[in-house]
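For reference, the structure discussed in these notes is given below.
Excluded from the complex is one protein chain; the other protein chains are retained at their positions.
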Amino acid sequence: MLAFILRRALQSVAVLAVVGLIAFSMFRFAGDPVNQIVGADTPVAERAEVRRSLGLDDPTLVQFARYAGNVLRGNFGISYQFRQPVASLLAERMPATLELAFCATVFALSVGILMGVYCALRRETWLAKLFQAVSLVGVSLPTFLIGILLIFLFSVTLGWLPSYGRGDTVRLGWWTTGFLTGSGLKALILPAITLGLFQMTLIMRLVRAEMLEVLRTDYIRFARARGLTTRAVHFGHALKNTLVPVITIAGLQLGSVIAFSIITETVFQWPGMGLLFVQAVQNVDIPIMAAYLLLVAAIFVTINLVVDVLYTVVDPRLRLSVGKAA
Amino acid sequence: MSDTVLSVRDLSVAFETRRGTLTAIDGVSFDIAKGEILGVVGESGAGKSVTGAAVIGLIDPPGRIAGGTITLRGERIDDLPPERMRRVRGRRIGMIFQDPLTSLDPLYRVGDQIVETIRTHTDLSQKAARARAIALLAEVGIPAPERRIDGYPHEFSGGMRQRVVIALALAAEPELIIADEPTTALDVSVQAQIITLLKRLCRDHGTAVMLVTHDMGVIAEAADRVAVMYSGRIAEIGPVADVVREPRHPYAAGLMGAIPTLTQSPGRLAQIPGSMPRLTAIPAGCAFHPRCPKVFSRCRVERPEPIPVGPSRVACHLFDAQENAA
């Protein structure tokens, strides 16, 4: 078990190293970093001086090592547009993104599983067919269109919910939260639905397909033959077996939620990391782009690792084979 | 035969398909007495398993019981509402499936599955149910049951799992057990053990058993009486000694010819030419007539009804003709 976790952790580090290399290459080779620091009319000698002071004359490998060292110490460089350390910019924006992603995931999981189970158990009802049709639309429509539609309905037409920003936030140490104020909570609703809708439809379709599959298995037939109540068969046996593969996919989706928040944050002008990243792409702010890439990669890799470990906890078969392999 | 447990009269099962109604079981009648093992044999598709599923009320849509009655100890059960039929399943009729590897829910400990079944059908406390589960595991021959009860299904071998499945079928002391190909998926060496176990349990508890199999060896070994099925109808039913040693129906005779014996000189096993018709193309008259070596004109137009011949009942015009001639 421990050996398995260690092996997976090592793989994760390897992936991170590759992403780090890409981030470094962006930093180093996409445009001349010197140009970002000095003006266009700076004399050549001064340019060379800046170049030397930045260490850009060193061998590439040395530069990568230095970059990696900096990153590990939390130093992602200075933003070109804001002239501030990237790390503090990201830290300032992180709570907004994480709270939004959390709400979107809770929404996607709870509603997605509920609707999926309903569609699997009551396959022929009109409501199940409606869910199926809506899910097809949800999977097809671009996130930003859904966001605009929600704003049009609930902000412009009905005036119930705010269309941009986080509302009032409360500072807890370095973390700012919107969970503690009414306006903060209200501001979360539309962005969370927009961000979670795609994952929700995905989870719903997955749960439905998985559960229909499980309902056909021998052990479900046997559970029926044992005279168990329909509730025990459906929720004790079928649902539990359905959720094992769903966990993996849903877990992996959590990572995409954070990446997809780029779009949602732009639609709702949500002051998170995604909005920062989009502004960085628009203004060619390479340090922020590189740092964001690394951060998202780190989040993905961590989630993958956690999901793998969780999987072995839920499924006794894997626990054993993993134990044997170790 | 006075102590009849199960009585099936003129049972028909139909499947609605887009192309019309297919009759899988057509006018099947038989009884099983207390402590008796009735073997049901036939090729795959002959309707053996569907008969078992009909008795326990587990025919999946689009299939349905189209006619006839099923009575358990004089109480009609084929028309019970679903919730009352559920209480019959597991409590009064137990079932054993073919593949022990897939019959148990992989995510639950075997003990939990037995306790769940016991507590669904009795008022035993958790503790008492667990004690009974351990006793059951011991009875079906699982070594160290007080330790193995906390094992997961994948930690048991195929034969041991089938013992667990039998323990589950016996959990609420049912009057009838339907064993659907209980040994087919097992190693040859384990098959004999499971059959011996089934026979002993049936004798000790006085349970009636409907043993569905395509293996004549298993029938000869375990059954008291045997029903030979062909194309959804019973071709011949009678005491196992008569049917095996002196089969009347040409199809039954062909089946018996296909059993290797020690006394016969080694050579090719007898084979019935052709194959069983599909449900979509059952011929007129006797369904067996295109393959029958003794076919005559009446077989092609008139369907034979079962006629008493000695202690057996045979659905074949040959015997009707003989009686007429006598």
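For clarity, chains are labelled A and B in written order, and residue numbers in each chain start from 1.
The rule is short, and it goes like this: a residue touches a chain if its C-beta (ideal position, glycine included) is under 8 Å from a C-beta of that chain, and two chains touch if they have at least 3 such contacts.
Basically, contacts and distances are computed from a predicted model.
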Record-based protein name (UniProt) of the chain missing from this complex, from "HEAT repeat domain-containing protein", "Transglutaminase-like superfamily protein", "LacI family transcriptional regulator" or "Dipeptide transport system permease protein DppC": "Dipeptide transport system permease protein DppC"
Omitted chain's touching partners, listed by label: A
Among A:V13, A:V106, A:V156 or A:V170, the residue in touch with the chain that has been omitted: A:V156
Touching the absent chain when the full complex is considered, from A:V13, A:V62 or A:L252: A:L252
Touch criterion as defined above, residue of A:T143, A:T194 or A:T242 at the omitted chain: A:T143
Contact partner of the left-out chain, one of A:V62, A:L127, A:L172 or A:V284: A:V284
Contact set of subunit A toward the excluded chain (per top definition): 15, 18-19, 26, 29-31, 136-137, 139-145, 148-149, 151-152, 156, 163, 252, 255-256, 259-260, 262-263, 266-267, 277-278, 280-282, 284, 286, 289, 293, 296-297, 300, 304
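By definition in this document, only the chains that are shown with their structure count from here on.
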Rounded Å distance, subunit A centre to subunit B centre (Cα mean): 54
Subunit A partner contacts - residues on subunit B that touch it in the complex: 56, 58, 86-91, 94-95, 97, 99, 102-108, 116-117, 120-121, 152, 154-155, 165, 168-169, 171-172
Touching residues (chain side subunit A, partner subunit B) in the complex: 217-219, 221-230, 232, 236-237, 240-241, 244, 314-317, 320
